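Here the complex is missing a single protein chain, while all its other protein chains stay put.
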Amino acid sequence: MRAFAALFQRDLLVALRRPTDAANPLVFFVLAVLLLGVGAASAEKGLGGSAAGAVWVLALFANLLAVEGVFRRDVEDGTLEQLLIHARPRFAAVLGKLAANWSCAGLPVLVLSPLAVYVLGHSTAGAGMVMLTLLLGTPTLTLLGAIGAALTAGTGRGGLLLAVLVMPFYLPVLIFGAGASTAAGAGGDAAFELLVLGALLTGSITAAPFAVGKALAISQEY
Amino acid sequence: MGLVDWAKGAFHKTGSPRWFFLGSRRWMVGLYAAGIALIVVGSTIGLGFVPPERFQGDSFRILFVHVPAVHLAQAIYVAVAVAGLVYLVWRMKMADMVIEAAAPVGMAVTAAGLATGVVWGMPTWGTGWVWDARIISTLVLLLLFFGLLALRQAIPRPDRAAMAVSLLAVVGVVNLPIIKYSVEWFTTLHQPASLTLGERPTIAPVFLVPLALNALGYYCLAAGIVIAALRMKIIERESGTSWVADWLAGHEDRVGG
Amino acid sequence: MKPVRKQRLAVVLFVLVGAGATAGLVMSAMQENINLFYEPAKVVNGEAPLGTVIRAGGMVVDGSVVHDDTGLGVRFTLTDYAGHDFDVVYNGILPSLFREGQGILVTGRLDDDRVFAAAEVLAKHDENYMPPELEGIAGHQSATE
Partner (left out) sequence: MSRPLLNARGLTCVVAGQRLFATLDLAVHPGDLVEVRGPNGCGKSTLLRCLAGLYHPEAGRVERGAPFTYLGHRAGLSADMTPLENLRWFAGIDAARVEPATLDEAMDRVGLGAARFDRCGMLSAGQQRRAALARLLAGHASVWILDEPLTALDDAGCALTRGFIDEHRARGGAAVCATHRSLALPRSAHASGRDARLPQTRVVALGS
């Protein structure tokens, strides 16, 4: 677990040293919520029951924004090569990096999400479920997005290409996350969705670090 | 023993671009011809001679395009994923070329499947598009094919691009069972499959004949197109070798062997 | 233990625990009854919420379809053939598959009298494809099943 701790600590430290970079996803989330609120201001009840789903979509994009750059600096300064050579087991190192990435982007968004639901929907119905599903769902997004980020590491192209690559894998998470939130907002039961989100999370924790490690190794073969 | 040796030999031969290029011409022509013939016959029967469906009337006839298309789309993805696995394990160049040749075909077929589904859904369900698990996962298949193409474009070095694309193809396999079982897990609009191995089809035999002809025709035509694209890729990638120079100069006899 | 062995053990343990947890969650998810729409029984028993947009489904009861004077408004009853019925009112164009005995999904709100005001009516097609002359046989089959 040494590799996990080493990477987790270092990435948090680096994020703290560049606070504006690290806060980018959160700033995006806040701005998008505000703009969406202004855009829907003419409606009687804001977005009403769709607020939970909208918050989920914005959280997804904030997550994508964060995960896009998760390996960029390591590729540029050569620490990625050193990681591939020295960090053992490699999957633990990858998990450490992703845990730090999620703590800087997914966690603040999660904390702010009930407020976002209230601002957009004029009601806190389903806000608790949004938090719970984001807690289960956004780490999955980080893990899956990292596979795409690793595949495109060092190509100099991120952004839209990454979005295209990972969207197929993001969709199920969004469906179950937003589905559970909307159902809970309408007073329904969301046990099935929560269990599926849990399964997606454990499944991607188990498999994604290996795929990420393999993709990173491929990206450094030149 | 003999069978194992034969299989090994076939594996190595298929892995050789030269062998494949020289042997595939007849296959390509045959598959094209068979595919076009089957589709013409199947569609003629399906559109002109089969009675309308008891509830849906004539609009059900789009089934003869829609079902083969979505079936074929998934089959192509399976082929692409297997090729990806072969490339990751054995680094066989042909496997990568198979992905490159098949992915655009798969994308076109998936798009056709989705489009016909929308056309079919509008009169029968009352809506062309619902956020149904099966429709979404087919959309995901389309995005996956597109992602394979986009990723290859983004990585300049061919061998690294091949590795990355293969990995993505293999990871994308998780989407297939979701499509397969989504209809059984979720009771939503999309009907369950009518054709299941080992069970009696729930589709009348009159309809089954043109459907089977069309499905087979689509498979043949797609195989023909993929082989044609593969042959072009081989000539492009092996352009530095002497056998391609010989072939281009018309010395077929010197190329073989 | 050698470091290499130790790492390999860590990988194997990690994968085993992860795969086990995933399998367990998938299994328990499968045991949940998934309702993407409310069946007639739930609507009748009051399990479906009132006043919010929900989706419900059922079979159209024979002879229950009543069109109003404008020709666009329609009222029909959905059933599960097990004694649970509820009424649906709808104003709009019905899909071509809409008929008595057909499976239907409706989206809309339940009012206080448990009448479903539908904003959308969708026809659910089954996996049986039959020409008209075979209809009798198909009915016979489903009756024997």
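Letters are used for the chains, namely A, B and C, taken in the order the chains are written, and counting of residues starts over at 1 for each.
Assume contacts are C-beta pairs under 8 Å (C-beta built on N, C-alpha and C of every residue); 3 or more make two chains touch, one makes a residue touch a chain.
Note that the structure is predicted; figures quoted are calculated from it, not measured.
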{"item": "Hidden-chain contact residue, picked from the options A:V30, A:A87, A:V109 or A:L200", "value": "A:A87"}
{"item": "Missing-chain contacts mapped onto subunit A", "value": "2-3, 5-7, 10, 13-14, 17-18, 73-74, 76-79, 81-88, 93, 217, 220-222"}
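The definition used in the following text is that only the chains that are shown with their structure count from here on.
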{"item": "B-C against A-B, pair bridged by the larger set of C-beta contacts", "value": "B-C"}
{"item": "Chain centre separation in whole Å, for subunit B relative to subunit A (CA means)", "value": "33"}
{"item": "Per-residue multi-chain contacts in subunit C, two or more chains", "value": "34"}
{"item": "Residues within subunit B bordering two or more other chains", "value": "none"}
{"item": "Residues of subunit A touching subunit C in the complex", "value": "49, 88-89, 91-92, 186-188, 191-192, 195-196, 198-199, 202-203, 205-207"}
{"item": "Parts of subunit B lying in touch with subunit C, wherever the complex brings them together", "value": "50-57, 59-60, 63, 123-127, 130, 185-189, 191-194, 202-204, 206-207"}
{"item": "Residue numbers on subunit A that touch subunit B, as the complex places them", "value": "147, 151-152, 155, 157, 161, 164-165, 167-169, 171-172, 175, 211, 214-215, 218-219, 221-222"}
